[in-house]
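Below, a portion of the complex is reproduced, with chain positions unchanged.
First chain written, first letter: the chains are A and B, and each begins at residue 1.
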Amino acid sequence: MTTAPKDPGAYGAMARTWLQQNLTGNLRTDRVHETPATLDELKAFEAAMHRAGLAGITWPKAYGGHGLTLREHLEANREIGLAPAPNAVNSIGKELAGPIIQAVGTEEQKLEYLPKILTMENVWCQGFSEPGAGSDLAALRTRADRTSDGWVVNGQKIWTSGASKSQRCLLLARTGVKEDRHKGLVLFAVPMDTPGIDTREIRSIEGHRHFCEVFFNDVVVDEANMLGAPDEGWSAATRVLSIERASNRMYRSWRFESELDHLITACRSDARTYAILQGYARDLAEVRIEIELLKGHVETLVEALLAGEEIGPSGSLPKLYWSEAHQKFARIAAEIVARFPTDAGQPLLDAKARMEAIYLASRAETIYAGTTEIQLDIIAKRILNLKKAA
Amino acid sequence: MFDDLDPKDFEETAREVMEACAATDDLAARASTLAEAGLLGVIAPEAVGGLGLPARFAVPILEAAGAGLLAFPLIEAMLLSEALAHAHPEMASALVSGETIATIAWLGTEADGIVAGAPRGEGAEHLLVFRADGSAVLTETAGLSAQLSDQLDTDFASATLRLAGPLTGLELSPDAVATLKDNAQILRAAFIAGSTASCLKQACDLAQDRVQFGRLLSSYQALRHRLARDLLALETMRMGVTRALSNPGEAAPMARRAAWLGAARMGPACAESAIQVFGGMGFTWEVPLHRHLRQMRTLAIQGQAAASVSALAETLISGSSNQWYEEVPDVV
């Protein structure tokens, strides 16, 4: 029943040690009582993670990466997940723009864009969704017209995470008419300081101002900033979304486990909250099982990618499984912390604040990167191949 | 290792064998058919006539058995032939060759005087009975009275047996029993995955054939989403099994437990879902969905899945191994 043990995870051990030494209190998401890190501190931490080998792991060395495999990436991400580490400021750069540029960019573009993503010189945002074209990307209306000066972009984007603190936007625009749907879409790397770009922050239900609307008024984009051919935008974008659904935030299942660990640890700091916890023990055991099965999704995916397989629609599976399991956990956790006594101690207050934030944030998890309904449609149509007519 | 073989190579053979087994009422004939195709000994050592392959090669065979509603103690044959191979090679050989049939009473111990949850306990010649001290004894069934354990069981025919005094037979050590029970989790999960796959396929086929209110059933989004969720459950089970088999590090015990408990939870739910897709037809004896539901519930009972979730719950809230929270005081 056994096979030879795999590499025990030297890379993971390195990552663990580094995090123990560098993830200081103000960066930790389990310590609401400490002064939270500033944006500059977060960026500095993220740049240090890269230098230590915890980011850009699979990117070629020529572009600032470490030239290793997804296996090391997975090992490092297990440790990042288990730690109460902040979410990456530049995840769009590392997980979307970077892979796209590596796939369709020119050598000049790769040398220009990729290293600055890892050094945090360039934070990226993603200009895909539009008002009226949320999950239905093919309905987007932002136009890019070719002129003698290059491209001129007009339109509006929404849900552009971190746009106001970004240097580059991965922009999807239309060269033809709306009725073309997914034909005639083009991708650009647009400098956010280009004249004609305005951003307006949207306050989320968590109270944060992380999302933005981005308005493009006669924004001139140089031909050199076009990624791939004008008609490749859709296929590249689809690939982005497939990657996003499948491998984005690879640490997620371990972070999820870490959140559950935090809740349990905190409840154990007070006999009254431990008594409350006991009433939810079976529910949490089911959550724990789901976390473990989620790891199966992630590790299977890594093996498939390592074997050179296309991901395609099966990227919907981990996204769907994770988002629903995590929402379920968040609901239980929020119910438990709501029962904490009025005179709860600091460990309980820390856990309470974190679980409440997770609960609110989790509402978006079945919406972004394709709603649950869209994931189910994809699975029914493209994996099960269910007919709609005889 | 085993580069020339792929577990998928067994799929077609296994399906044909399960069809042949379903065509006969004779338990011994099923044993021969399974043995001739090499399926009983796929993971048993070559010394006892097995193929000596890693456990992942058993997965397609168990999936085919689940899908084919195999009425034979296949999981038990695999587990016992491996467990007995070194200390009792003759018995292991007899099991691998299908000459004799053994089963396991998964519920109760010798001291209770009554044991239950023994698949085909009425037809097997040998019965493994657990003891309160963790060891087990392989006794002969001759002379023991057997009855069906559970009205929700049909094909598996899980038996309850009354014991007549202390048992004698080949002995398994507590360590060997612990390994056997641990390995059983994955074999059962694979079996359930096969059963689930069959339910899902039947539901998809029906939905693409049946017209309701002038439209193909499979054109209704509610039904498409139901089937998509069932596919997600199936793939989650399968990935859980794959992971549990390829990940023997410190995460392995939890990986095995999750693969098993996840399958035990999701499998019956997928059978229930397929019954709903079939509508009234799904509620008939003739359509085999209820047999899949019974089969999966029976496996869950034999593996004591619900009790195991409770045990996991206890362990889970008894502490955390996450080093990042070590500073939080533990007062309970």
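Criterion: contacts are C-beta pairs under 8 Å (C-beta built on N, C-alpha and C of every residue); 3 or more make two chains touch, one makes a residue touch a chain.
Treat the numbers as computed from the prediction; the structure is a model and nothing was measured.
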- Labelled copy-number formula for the complete complex in this structure file: A x2, B x2
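The definition used in the following text is that only the chains that are shown with their structure count from here on.
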- Task: Just give me the whole-number Å value for how far the CA centre of subunit A lies from that of subunit B.
- Result: 38
- Item | Complex interface listing, subunit A residues touching subunit B | 1-6, 8-9, 20, 28, 30, 82-84, 257-258, 261-262, 264-271, 274, 277-278, 281-282, 284-286, 288-290, 292-293, 295-297, 299-300, 314, 317, 320-321, 347, 373, 375-377, 379-381, 383-384, 386-390
- Item | Contact set on subunit B toward subunit A in their complex | 1, 43, 54-56, 82, 179, 182-183, 186, 204, 207-208, 211, 215-216, 218-219, 221, 224-225, 227-229, 231-232, 235-237, 239-240, 242-249, 251, 254-255, 257-259, 261-262, 265, 309-310, 312-314, 316-317, 319-325, 328-332
